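Report on the structure given below.
One protein chain omitted, others in place.
Now for chain A:
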Amino acid sequence: MLSRTADNLYWLTRYVERADCLARILDVSQRLAYTPVTYGGSTNEWSSAVLTAGCADEFVARYGPLEEAKEENVVSFLAFESENPSSIRNCFEVARTNARSVRTALTSEMWDVINSAWIELRNFPNRALTRDELSRFLAFVKETSLRFDGATFRTMLRNDGYWFARSGAQLERADNTARILDVKYHVLLPEKEHIGGPLDYFQWASILRSVSALTAFHWVYRDSVKPWLVADLLILNRQMPRSLAACYDSLARNLDDIASVYGRQGPSQRQARAMLARLTNKSIDDIFQTGLHEFISEFISDNNKLGAEITEQYLT
C-alpha cells in the first residue's frame, strides 16, 4: 500500500487513542481533585494531569508555573485549545484530516465514526464547560474511541492497512500507560510511614481508574489494592489490555503479520520482539529492585524508538 496511506492510518488511530487517554486523565483528575486532601486528594492533581499528558512546556508557556495550574485552565488546555497540538479537539481534527486523506483505506463505518465525532464536537461550546457539560464531553470522547475501535475490528479487511492501524493504536496506548506510571511512580514505591494509609489507597485506585482497571484489578488479584500489584497489572499482566505487555504482545504480532505478508523482517520487528521479551521475562520484583522509575523511563524511550523505526521502515 501507499506509504502515505499507511502513515495516515497509523497516525489516525494514534490520535483517537490519545484523545481517549486524555479524557480518562481529565476524568480521574477531576475525581481526585474533589476528594478531600486527607483521603488522598491533593492540590496539584491538575499539574500531574498536565505532566501525564506530556505537554508541560506548552502549558507553562501559556499559563505559568505548573504548581499553580488551575482546573479550568487545565481542562480547557487539554480538552479544547487549538494552541495545544495534542488537545482532544486537535486530536479529533487531525484524526479527521487523516481520515479524509485516506478515505479509500477506511471502511465507511470507520469514516462515519470519525466524521460524526468531528461534527458533534462543534456542538460543544467554545467556553469553559460546566461540570455537567464536561462529563458529557468526556463520555462522548470515550464513546467515540470505543465506536472507532469497534468499527475497525468489525469492518476492516485484515491486511497491512489493518495492522498499521492497530500498531499505531497499540504504540500510543503503551506510551500513555507508561506515562501515567511515570508521573505517579512515586506513590507506588514502598515508602515509610503511610504505607497502606487511606491517602495512598486513593492514589493507587486513581491510577487504576485512569486505565479503567479498578474492577479488573479485583478480578485478577482477588486482593486489596497494593502498589506492587498495581504496577504488575499495568506493566506485566497480559490479561490487562492496557498493560505494556499486552500492548507489545499485540504490536509484535501486528508487525510480524506485516513482515510475513511482505516477506521481509526489519528493525521494527526485532525491536518489538526484544521489548516483548523484556516484559515477559521479568517479574515485578525484578523491576522494583532495579528501579521502577528507571524501568519506565527506559520503556518510554524505547517505545519512541520503535515508533521511529516503523516510520523509517514503512511510512516514508
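Note that contacts are C-beta pairs under 8 Å (C-beta built on N, C-alpha and C of every residue); 3 or more make two chains touch, one makes a residue touch a chain; residues count from 1.
Throughout what follows, contacts and distances are computed from a predicted model.
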| item | value |
| --- | --- |
| UniProt protein name of the chain not shown, from "Amino acid ABC transporter substrate-binding protein (PAAT family)", "Peptide/nickel transport system permease protein", "Transketolase subunit B" or "Circularly permuted ATP-grasp type 2 domain-containing protein" | "Circularly permuted ATP-grasp type 2 domain-containing protein" |
| Hidden-chain contact residue, picked from the options A:S82, A:T104, A:N123 or A:N281 | A:T104 |
| Options A:E58, A:D160, A:D232 or A:E309, residue touching the unrepresented chain | A:D160 |
| Missing-chain contacts mapped onto chain A | 1-6, 97, 100-101, 103-104, 108, 111-112, 115-116, 119, 160, 164, 258, 262, 314-316 |
